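Incomplete set of chains, arranged as in the complex.
Each chain carries a letter (A and B) given by its place in the written order, and its residues are counted from 1.
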Amino acid sequence: MLKLNSHPSGRHFLQIPGPTNVPDRILRAMDYPTIDHRGPEFQQLGRKILGQIGQIFQTVQPVVIYPASGTGAWEAALVNTLSPGDTVLMYETGHFASLWNKMAEKLGLKPEFIGDDWRSGVDADRVHARLLDDAGHQIKAVCVVHNETSTGVTSDIAAVRRAIDRAGHPALLLVDTISSLGSIDYRHDEWGVDVTVSGSQKGLMLPPGLSFNAVSQKAIAASRTARLPRAFWGWEEIIEANKNGFWPYTPATNLLYGLSEACDMLLEEGLQNVFARHKRHAEATRECVRAWGLEILCQNPDEYSDALTAVVMPRGADGERCNADALRKVILANFNMSLGQGLSKLSGWVFRIGHLGDFNDLTLMGTLAGVEMGMVLAGVPHLAGGVAAAMRSLQESALANKLD
Amino acid sequence: MLKLNSHPSGRHFLQIPGPTNVPDRILRAMDYPTIDHRGPEFQQLGRKILGQIGQIFQTVQPVVIYPASGTGAWEAALVNTLSPGDTVLMYETGHFASLWNKMAEKLGLKPEFIGDDWRSGVDADRVHARLLDDAGHQIKAVCVVHNETSTGVTSDIAAVRRAIDRAGHPALLLVDTISSLGSIDYRHDEWGVDVTVSGSQKGLMLPPGLSFNAVSQKAIAASRTARLPRAFWGWEEIIEANKNGFWPYTPATNLLYGLSEACDMLLEEGLQNVFARHKRHAEATRECVRAWGLEILCQNPDEYSDALTAVVMPRGADGERCNADALRKVILANFNMSLGQGLSKLSGWVFRIGHLGDFNDLTLMGTLAGVEMGMVLAGVPHLAGGVAAAMRSLQESALANKLD
């Protein structure tokens, strides 16, 4: 048997921005024997989950659950609502927005990509301007990423909705929340989103293998005429079968056991408490980075992500930028912690600290101490005192909400 | 927490023809914390699995592993190799062949469906005849199901290969082995299959959530010009990333832990021993059905499935056929066992006994006793003695291979 946590001693710190640390309650729930996916016991499970999952998306509309990882749900959102050659407006917030753009091309769509610097969120005014220009309504959908996992930048989805509405444009609004759902406040219904894409392995605290499309009535209407070929991803049969608590083809039963437990955990804690917890840990992390004298990749404080922080590597004594991957390697080897790498054009010059999912104050302090000690070992110039600054930040809010 | 095995007492008998009973070794392997899918520990896991999985398909060619359930792998086989409007020749062995046919239509292909009676396997001569007719080579692929899970009928894949070759036809050969892989001898390379489709939840003894495409060089060549839109299912990036032990997007890490264990278990036992074990249990099951005086759905003994047996319900005293679902319900309620239902046109008049995966003689005897006692409770006419016949069958082969 593979010894999967064969590190020298103690628990691995999985501080990439997802997959996140899976809590014991979820691992144990997933460890039950698989049951008949067409039997009455499964039906009870299906109904329970389908009754809870909408609360996580803050929607009363259908949420389609796929036995597939998150990338699949991107594809599902596109193939259910669009036709070959359709123009879609996408916004370059970073690596994942770029991958979604590339996927749209592969699927035979014509994505228009509003370029940006990977350090800020969606500029709703630019979206608005482009849609105003589109008098003929060639643009069928606007696709944006709520929390860009490659940069630690969030976008104001309500503002994008208003931009579309102000332009009087009928385009659908498709939003990726893979790394924000269950971590950062997200409101499918209130914000008028048509398709919300998400995955299991971040704020939902599950292993990867499930993904989601929350869909509006407008999106369902669009799916009736959309002509991109689709079968596995088709919403219609799934929504139909879900009415009885079942799925049209074999669901990922054991991951659904975990999802059931995850929904219980998030709803027991209370979604607003979950979001506040993430914000508190994110703020402490940012205080830490500032105290190190390092730069946070995200440039606009209004757009800071509460799920992860991307940190820009400083320059060394030789004037060259220190390498983020060399730092990450030192930290993994010496302190048993995984951090996120810089992706594509950020490769080597940022690293990412995940502070989402099943996480708490002391795990955050261990995480930040690991980065600070790692920088010492790797010879990365920084000011001491990041960890101390994070402690002050946590203490202050803990004092304000002290529990007895 | 859901009490998923809340039956009155004792272990549930999951004797549907998949998902199958997941052995403890696999459940425990899957219960480890998720790791960084871009780190060195994952790479070691990825390389191990990719080095073993081909042995299960009896191939030295690439096996693409998807973080998606089996239906997805059907779609993958089609979208990677075909173009819009392509004709594909499919064969109606039962419900699953029909679903695959329906999927091909949805994806914009032109499937031709050779109709049959759902009680026999692929007639290679009919395939041969149709291909001979196709002088213009409009048919781009022949799609067949190796073990039709809805009927308990296997097809002779080597014969289909020969039929294609004898016709001198360039069509690709695509084969569904979802319910045969790891249970019934299947040889991707020797039989010249171009794409073998499979899933995790049957002979591989895993929960659902992984699926597979084993691909030939001819299939890869076809994928270079195939024009059906694809992204998530695209082989190219996956095969490329696999060279280093990674996947291009987030894999279903915990299911891969289970797959690693499953490969170890099957290869430790020895594939030929695994197949012999399935055959032995299947034969005992058929002896049992015959002794009950009931009819096996599969009409040709050469095509009996070693993974499951579909049993035709007898007529009652009133001359009406007894209902299979009423029987299944009685068995579930009284004997804590799930059996497979009759699907679509077989609904109500057959039930299916799964005898594949992690299974042994005594579990088989419990299974058959449950059916026999269930028929008594449900008032289904049958001869006593099925269980006794199965015991004689098992004893005979056990005597011939007695272990000390």
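Simple rule for what comes next: a contact is a pair of C-beta atoms (placed from the backbone, for glycine too) under 8 Å apart; a residue touches a chain by one contact, two chains touch by 3 or more.
Computed from a predicted structure; not experimentally measured.
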Number of identical chains forming the whole complex, with 2 shown: 4
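Criterion: only the chains that are shown with their structure count from here on.
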Inter-chain centre distance, chain A versus chain B - centres from mean C-alpha coordinates, in Å: 35
Residues of chain A defined as touching chain B within the complex: 1-2, 4-6, 11-12, 14, 16, 18-22, 25, 27-41, 44-45, 48, 66-72, 74-75, 79, 84, 103, 106-108, 199, 201, 207-209, 228-232, 234, 249-255, 257, 260-261, 264, 332, 338, 341
